[in-house]
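Have a look at the structure below before the remarks.
Shown here: the complex without one of its protein chains, the others still in place.
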Amino acid sequence: MIAFILKRLGMVIPTFIGITLLTFSLIHMIPGDPITVMAGERGVSAERRAELEALLGLDKPLYEQYFVYISNIAQGDFGKSLITREPVLDEFLTLFPATMELSLFAALFAIGLGLPLGIIAAVRRGSIFDHTVMSISLAGYSMPIFWWGLLLIILFSVTLGWTPVSGRISALYWVDTVTGFMLIDAWMSTEQGAFTSAVQHLILPSIVLGTIPLAVVARMTRSSMLEVLGEDFIRTARAKGLSPLRVIMKHALRNALIPVVTVIGLQVGILLSGAILTETIFAWPGIGRWLLESIHRRDYQVVQGGILIVATMIILINLLVDVLYGVINPRIRHSN
Amino acid sequence: MSLLDVKNLSVHFGTGDHPFKAVDQISLTVEAGEVVGIVGESGSGKSVSSLAVMGLIDFPGKVTADALAFEGQELQTLSENDRRKITGKDIAMIFQEPMSSLNPCFTVGDQIMEAIEVHQGGSRKERKAKALALLKQVGIPAPESRMSAYPHQLSGGMSQRVMIAMAIACDPKLLIADEPTTALDVTIQAQIIDLLLDLQRQKNMGLILITHDLALVAEAADRVVVMYAGQVVETGRVDELFRTPMHPYTQALLNSMPESAIGHKRLRALGGVVPGANDRPTGCLLSPRCEYATDRCRTEAPIPSGPIERQVRCFFPLSASGSTAA
Partner (left out) sequence: MTTLSKPMAPPSPLREFWSYFSANRGALIGLYYIIFLILLIIFADVISPYHPYEQYRQSFLMPPVWEAGGSWAHILGTDDVGRDMLSRLIHGARYSMLAGAMVVTLSLIIGIVLGVLAGFYRGTFEVVIMRIADVMLAVPSLLLAIAVVAVLGPSLLNAAMAIVVVSMPHYIRLARASTISEMSKDYVISSRVAGASSFRLMFVAVLPNCMAPLIVQATLGFSNAILDMAALGFVGLGAQPPIPEWGSMLADARQFVQSAWWVVTFPGVMILTTVLAFNLMGDGLRDALDPKLKQ
């Protein structure tokens, strides 16, 4: 098992280095010299230019700059925001819990609904239920997520007034930031109704963000189940006289989930892409919105650092999924 | 009362104008303690018919039969629950590909114990002991360590032994073995067959042995059913059938064995192929390939005739001298 994990880790390292190369070259690929680019329309005074040059080490040759860049990263220094002057990593860590909370509930929504729908659709193949699930799922991943969010806002917030339009919690409440997770913080705070407000604010964004993963999980589960249900060992299980429920939930599901777990792992990247858009629509203060705004404000240090941190996170999550896959699927564990 | 009594069993696939008849009105019986061999090429419908007996045919397949009785009880009218009580307990089945017939996510021990749990119950300890005993009975060395092995860690022969252990776990009265050795190495084949026959004798089980291997049938079976393109073409006691085959197809099968070609320059194979879904001939299904076919054979379809223990589906069954009685 350990050997398996180490081997996977080893394969990750070149990819990580590749990403650092990518983010490093980002600033240097922009036409014009980096400092003018970063200054944008503001222009830059001579002292500021000298200051920035020294700060960013732009006078040194490229490979030296890269080396400095890498060693900074190894020490956890991902640069400082050009606008707020705060370390990029700190800003990231402050804003990340908001995105994580949103993504978590979106994922729960997607898996909690997607798995059962996919299973039932597979078992009742060709039925009206199956066709309905497949159609909804098709619509789900054909939808532009930002439009879907706006539509739901029009329907539920504006027309019906059931959910709020934006933010994590009503402005009426002041909640101390203990964990960064609004649900936990609101629960622990002394304000009446804070928790309810937090929940209300979380519902719509989670549904919007979770729609595409829901569609993908439902589809994937269904097709995986269908494939497994056609396997020889399912025939054996039925020949043993096992009840249909047992055949499906015990024998088929274990095998069917294997590719689904991989797909769920891949959804993390999609969740993050979707978070950028969802957070923008719902004014949700997470890293998605932070990254987007940084690009508009030409805060390239944030863009550079942010992409690197996000990509690293995704690589590690993929690694985790790989390991999890090895746990579920005995064949992978025992091979080589 | 026969152990298994099948009358005019048919299995159709698909709807519309041309439903594919994988099994076409076959009838057979199996007595307690008897070994019946079902012989035929691929596409003869032998596997599908046994799946139909087990109740394992799903939509879009449709099973119809005048009678499908086990120990006198009609299976078609049983509720699903009741039928499942018999499946795996009184009638069991083992399949051709043992490597893919075991669930890769569970250990061998778990899968055997499950068979026991569903039909007989008992504490985990009791079931484990029983499973262990079964593994020993099927000749698996070091059974204690094998209990926690996963299917992919076993060889083909081992997997088939495990399948057999699972099948006999609840002392079935009838065991259906669908080409149990076809996917195994030649040396292992003999071992598995010996195991099956030993168990059959010990427990006085009915055994349906489905195979395309005539030598195996000659050795192991009491009675033989020969199938072609979904129909039964001949039945009889094994010695009679092999010595004096009555249907041209049976004769062709016997002739195609390498042993019968000793002294000849070429193997005596039957030309042509088994008709598929798109090219069913009119009249007798064998007529395009049969050397004795007449015009009557090509236009009219024969039905089984003769005494119940010795049926043949042919207008001109071969006489003792080997030629057709014209």
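Letters A and B mark the chains as written, and numbering starts fresh at 1 in each.
We take it that a residue touches a chain if its C-beta (ideal position, glycine included) is under 8 Å from a C-beta of that chain, and two chains touch if they have at least 3 such contacts.
Just so we're clear, the structure is a prediction, and the values are computed from it rather than from any experiment.
Asks: Using the touch definition up top, pick the residue from A:L113, A:V199 or A:L292 that touches the left-out chain.
Replies: Within the whole complex, the residue contacting the unshown chain is A:L292.
Asks: Among A:V88, A:M220 or A:V310, which residue is in contact with the omitted chain in the full complex?
Replies: In the complete complex, the chain left out is touched by residue A:V310.
Asks: Hey, which of A:L138, A:M188, A:M249 or A:V327 is the one touching the hidden chain?
Replies: Result: among the candidates, A:L138 touches the missing chain.
Asks: List the residues of chain A that touch the chain left out of this view.
Replies: 14-15, 18-19, 21-22, 26, 29-30, 138-139, 141-148, 150-151, 153-154, 157-158, 165, 269-270, 272-274, 276-277, 280-281, 291-292, 295-296, 300, 303, 307, 310-311, 314-315, 318
The criterion applied here is as follows: only the chains that are shown with their structure count from here on.
Asks: In their complex, what parts of chain A are in touch with chain B?
Replies: 231-233, 235-243, 251, 254-255, 328-331, 334
Asks: Can you list the residues on chain B that touch chain A in the complex?
Replies: 54, 56, 84-89, 92-93, 95, 97, 100-106, 114-115, 118-119, 150, 152-153, 163, 166
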